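With one protein chain withheld, the remaining protein chains of the complex are depicted in position.
For clarity, chains are labelled A, B and C in written order, and residue numbers in each chain start from 1.
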Amino acid sequence: MQAARLHKYDPSIPKQSLQIEDIPEPTIQGPMDVIVRIGAAGLCRTDIHIVEGQWAPITGMELPYVLGHENSGWVEEVGPGVTNVAPGDTVMVHPLITCGLCRACRAGDDMHCENSAFPGIDSDGGMAQLLRTSARSCVKLDPILQPKDIAALADAGLTAYHAVRKSVPHLYAGTKAVVIGAGGLGHIGIQCLKALTPAEIIVVDPNEKALALASEWGADQTVQVGDGYLDTIMEMTDGKGAEVVFDYVGERGAEDDAWKMTRRAGYHYVIGYGGTVEVPTIDIISSERNVIGNLVGTYNDLAELMILTAQGKVSLHTSTYPLDAVNDAIQDLNTGNLQGRGILIPEGAEA
Amino acid sequence: MQAARLHKYDPSIPKQSLQIEDIPEPTIQGPMDVIVRIGAAGLCRTDIHIVEGQWAPITGMELPYVLGHENSGWVEEVGPGVTNVAPGDTVMVHPLITCGLCRACRAGDDMHCENSAFPGIDSDGGMAQLLRTSARSCVKLDPILQPKDIAALADAGLTAYHAVRKSVPHLYAGTKAVVIGAGGLGHIGIQCLKALTPAEIIVVDPNEKALALASEWGADQTVQVGDGYLDTIMEMTDGKGAEVVFDYVGERGAEDDAWKMTRRAGYHYVIGYGGTVEVPTIDIISSERNVIGNLVGTYNDLAELMILTAQGKVSLHTSTYPLDAVNDAIQDLNTGNLQGRGILIPEGAEA
Amino acid sequence: MQAARLHKYDPSIPKQSLQIEDIPEPTIQGPMDVIVRIGAAGLCRTDIHIVEGQWAPITGMELPYVLGHENSGWVEEVGPGVTNVAPGDTVMVHPLITCGLCRACRAGDDMHCENSAFPGIDSDGGMAQLLRTSARSCVKLDPILQPKDIAALADAGLTAYHAVRKSVPHLYAGTKAVVIGAGGLGHIGIQCLKALTPAEIIVVDPNEKALALASEWGADQTVQVGDGYLDTIMEMTDGKGAEVVFDYVGERGAEDDAWKMTRRAGYHYVIGYGGTVEVPTIDIISSERNVIGNLVGTYNDLAELMILTAQGKVSLHTSTYPLDAVNDAIQDLNTGNLQGRGILIPEGAEA
Partner (left out) sequence: MQAARLHKYDPSIPKQSLQIEDIPEPTIQGPMDVIVRIGAAGLCRTDIHIVEGQWAPITGMELPYVLGHENSGWVEEVGPGVTNVAPGDTVMVHPLITCGLCRACRAGDDMHCENSAFPGIDSDGGMAQLLRTSARSCVKLDPILQPKDIAALADAGLTAYHAVRKSVPHLYAGTKAVVIGAGGLGHIGIQCLKALTPAEIIVVDPNEKALALASEWGADQTVQVGDGYLDTIMEMTDGKGAEVVFDYVGERGAEDDAWKMTRRAGYHYVIGYGGTVEVPTIDIISSERNVIGNLVGTYNDLAELMILTAQGKVSLHTSTYPLDAVNDAIQDLNTGNLQGRGILIPEGAEA
């Protein structure tokens, strides 16, 4: 089958980051396995970080392997123990394969499953025609939904939703939320904030066009990154900072600014990554601020997000590429020329 | 009256850090003011950090002023609007003076009062014979209680309790808590953990004697800081780290180690300070760990801690000095020769 | 001054339930007292229950006294200790006078203050030209706001908001909320649900016109009370019932139906009253359902509700009467002829 594989880490993000090649199809190996025919695979900034080699020390993956951790499509084949989906079903694929037996899975924190796999990160992913996943990872969808319209919700959307859902107790009427980065994750985060909280939403981005779109998605105020923009945000928050700051960037200074614009007793949510949070302990304790890590969401989070999508409260802004143009998509994402989320369509995929 | 005042910041913590001198007595200035005759004032590592000048940029205090933010004694005089205490009452003094009208005060977060004062840090404190505070800061006690036995609970104990109380939802049966630092705060933290949670308690300290005492206070396991001690803790936590790590030191490397021994989805509580927390954002997001700031507790926290004390579940380990020996106490604390909390007794104080 | 007083309990709700009479003006008695010139006083179903005598055994009030616990107006005079408001300020009056010193006040649960008064229920209220309240009860408003447009938010709105705010953790995307009663409280509850949660809102009422209005305020589905209506609701909730049922009626069978339409592990919120909840313990335990009491909200709840109002997310549907027509208003409310909330305007009140 057609697949996009990484053969070499390269921090320069070369023009041919991935190779399009023909590889053997995945097969059912366990009773709960599910093979999904990919309708669409999302491209994520994490894919760039994988190409750069940032994830190598964490996953220890041997190259080459297929990237792609935002997948949606139709069930092709199921293992003998699978009862919740059947061939032909339209499905959203939760990015993690989880065991269902460990404490985390049983506690509703399946993203911390002690026996998980993360196809596209630590095993073959969905930038291909077929993907092997498990029954526990399939969210069955209404067949009228098109994978290309929703695939990017599988990870980017799910991560943005998960962070916003965790913040609900802190964002009551009268509070302010700052969203740093109105890109692929941020624009979903803005819509989720609007759907789940009455907070006033301030969106920060260097890109004027992104800010204009942010206003359409629900931003109450927008601030262009530039000299003195931090002062602007402090003024908008009565000199106190915001109750919750969502940093969807996590590098190039955003991680410092995020902390600075967090209010006393407030929360600095780290979602994007690449940089380093560096804060004197005296600042942490004297203001009782918190730094909150955010990983991808749970299966239930994904099911909830699908409901918000069905209700029209969340929609994706996408740019579509054929799978064999994945390297163009990567370049566009890396140079800031990709608006919304990049979606890759394998050869022959159709609704 | 007799008082111990700071006249000069000095990072070297000189032998005469404070001056014992005779200054005018405080007087009632507002209807809710209360003058307390100090029975005992606790000495805290924060006093050393104040002498060093660490707090100067935060408080902007003009020198000289009276230190001492852990105070207990007897009511001497009250303003015309005070109804909850009367002259002669034994009281514990909450370290903050709060307004009772702002959102934080009304939400049960009075340590984030928007109009607060912190005597001993940003105004004259209790290392003196008399202290001016407010009605809202007085916790009325059973007259059989002795200020010298409890004064250090006013801030050190309150801070330790506040952090532990916040952690209760995370410390269910089967979890592990690491306590870094079995000193003045840590030894109260250990007892509070024992009283409020079923977690297994692992205590870390460089001092063997402190660890022996930690076992008496309720530590299930102790680890002496030294080469490879981090490995020992990882082994004790099945290679995963602890659900909550309480860092009562916050400097000299403890702040790094605390993060490293925090489990996936776990909490690194910063309580001590002096150093800097420095963590790559990829580590924060890939493990979904959290850094939690901890300030002093609320008035209700203090009232609860007084109940635990009355129930015999928390007791203080103290070393007593006359107020005019405050500089000896400071030296002992700074050189690690002060076991438990230092307590200063002004001239003429008696039960 | 002009005031409407209750002289006699009468379950028949006679045409002259209250007497309009001239009584002495209230005066400042304590340092924190505030006299408010009433701009508007809301009429509430509780006023009818007071006239009926339902509250007599609870309050033990001696007659006659002035009713009216939903008050807004302008500060007329303040006690010597009052700093947060000044004569001329437009204010919303929180219905409770609270002490600010007890555990409940300090924990953010001031509606459970141990030393509270409830003017209009257990002391003279605001169906008059002047009302005595306290500094802690005054929410300062933008002077462009008109008391007559917001007065009913002081208690009815606050109660509806408080219940909805408590339910937020239970009403995530994909859940269903049933609102029983689209009247004075219910119509605010619907708007608050819309503002704070992504739940699907099903509104139940016997009155067709009320249901039509409910749809405008944000109901996703409406059901007219009548034969088989309970079956309709069970169908709308996949035979499982709703995660949260808000019973704004609490009598005439609504209290039974509310329980029946509550899902396993769900919450039956009691807000209206008059009837009796009667449930076999085996039903309670085998389904793990909960019955949740709901009183008026806190001061912070009221401040939040004012923000939602200012943001245009909550608006009141009102019918205005001069204060001396209070008995007509009572009859209209009792016979179901009062749409939205009844608002009483004392003689001479003006913005």
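Just so it is clear, contacts are C-beta pairs under 8 Å (C-beta built on N, C-alpha and C of every residue); 3 or more make two chains touch, one makes a residue touch a chain.
Only a predicted model underlies this, so the values are computations on that prediction, with no experimental measurement involved.
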Visible chains that the absent chain touches, using the contact criterion stated earlier: A, B, C
Touch with the omitted chain, as defined above, among C:P26, C:P198 or C:G250: C:G250
Absent-chain contact - pick from A:L63, A:A86 or A:L101: A:L101
Residues of chain C in contact with the chain not shown: 49, 54, 58, 104, 109, 111-112, 250-251, 255, 264-265, 270-282, 284-295
Residues in chain A touching the chain absent from view: 31-32, 80-81, 84, 100-101, 103, 105-110, 135-136, 298-300, 303
Touch residues of chain B, complete complex, unshown partner: 165, 168-169, 172-174, 195-198, 303-305, 307-308, 311, 313
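Keep this in mind: only the chains that are shown with their structure count from here on.
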Interface numbering overlap (same over half, different under half) for chain A and chain C: same
Chain centre separation in whole Å, for chain C relative to chain A (CA means): 43
Whole-Å gap separating chain A and chain B, where each centre is the average of the chain's CA atoms: 41
Shared-contact residues (touching 2 or more other chains) in chain A: none
